[in-house]
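Shown here is a partial selection of chains from the complex, left in place.
Order of writing sets the chain letters: A and B. Residues in each chain are counted from 1.
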Amino acid sequence: MERTNGRKADEKRSVKITRHFTKYAEGSVLIEDGETQVLCTASVITGVPSWLKGRGEGWVTAEYGLLPRATGTRTDREAAKGKQTGRTQEIQRLIGRSLRAVIDRKALGENTIKIDCDVLQADGGTRCASITGAYVALADAVNWMISKGLIEKSPLKDSVSAISVGMSEGQPVLDLDYVEDSSSDTDMNVVMTGSGAFVEIQGTAEGDPFTRDDLNRLLDLAEKGNKELAEAQNEALKA
Amino acid sequence: MERTNGRKADEKRSVKITRHFTKYAEGSVLIEDGETQVLCTASVITGVPSWLKGRGEGWVTAEYGLLPRATGTRTDREAAKGKQTGRTQEIQRLIGRSLRAVIDRKALGENTIKIDCDVLQADGGTRCASITGAYVALADAVNWMISKGLIEKSPLKDSVSAISVGMSEGQPVLDLDYVEDSSSDTDMNVVMTGSGAFVEIQGTAEGDPFTRDDLNRLLDLAEKGNKELAEAQNEALKA
């Protein structure tokens, strides 16, 4: 069965990772997953939040935003409304947890790395693209810290990436675009390390509930997709 | 291996569901899962939010709160701080989605049922207990609507419940209490229908990432736990 976008069920979109996209941040990555575009910047900040002081550990956290016209119809600007939506908070908490899963916070010392993921164009999968791009920005920031002598060796224990999978017209598919996502029954975001372990699984039945068998088929796709993303991250970081 | 609370790995806490706990709400349920206590009330409201008007469909949504001293040390009151935390928003969105998964919104007509889950005492698993209790309050509210002639037959397609599972000291365990939850490596909340399908899976590696095999063992436990909760819901509703 062919997908509306012409892709095969287990075929993700082409991903493009551009490092040094803007000039000021210690890590600055534009990730394009098909038509989805997210700018991920990493900022190195001396010190840690007050609740963490004195423990000799660092902190990695993330914020997420959507430019108002990243979407088909304009989305209200959160700064103008005066608060972040529940969806935004959910996503930025997920990005932060995913990155902290692959960092040795003791080895980071009492430093904070803050990742900003700002979506320039949203065609589905923005939270997954954010995690995948954020890892590369984080790696660049870590290398910057080593080059400046702030830390001696990398606190990164593994890489991390994320991909969405879902049941679309009864069939499990990989890396849904906006059109597929809007009509899918089940939507699942799977965050994995480069070595193939799971960091986070968030699966939701938007329509019919899903079976254990559906779940297994979705996870097979997610493993394939994340493996490909880990390779893309590696290549980008070698360039 | 014995758990610190004396339970077996696949043994959930005893659950107690008290209907008609307060007198004004159309559904009012106190659910106790071990020492965790959540008051779930269902309010029937004529009409739907403005973005849904005119489609002949109803709406089910939820709000979640923690009484300040539901916890070991006092948690700041969100009303006093002037905003809900990201955690609160994440939980109330999860409760709402879970309930909507088992309701035929067309059959509800243009009515809203609002579920409030307020935690009186928090000993781990409050979001899962909220979902399990909220379903019973929802069922009572639906029956109230039928008795008042607002709808003719039940829009409920199935029951829904939720339970947490996690890796504690390398072992998968069912229904973690606060102490176990604080030290677990992986924490997973699994929402299922009474007929055994999955509505939502949210699994997070707080420490080490987890393998596909860990995941399967956790899901086995979750299926067992949710089956027992579905029975407890049925019995409470028959009483």
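Everything below uses one rule, namely that a residue touches a chain if its C-beta (ideal position, glycine included) is under 8 Å from a C-beta of that chain, and two chains touch if they have at least 3 such contacts.
This structure is a prediction, so every number in the text was calculated from the model and none was measured.
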item: Assembly copy number, counted for this structure file with 2 shown; value: 6
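Methods note: only the chains that are shown with their structure count from here on.
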item: Distance from the mean Cα position of chain B to that of chain A, given in whole angstrom; value: 28
item: Complex contact set, residues of chain B against chain A; value: 83, 86-87, 89-90, 92-93, 97, 101, 158, 188, 192-193, 197-205, 208-212, 214-215, 219, 223
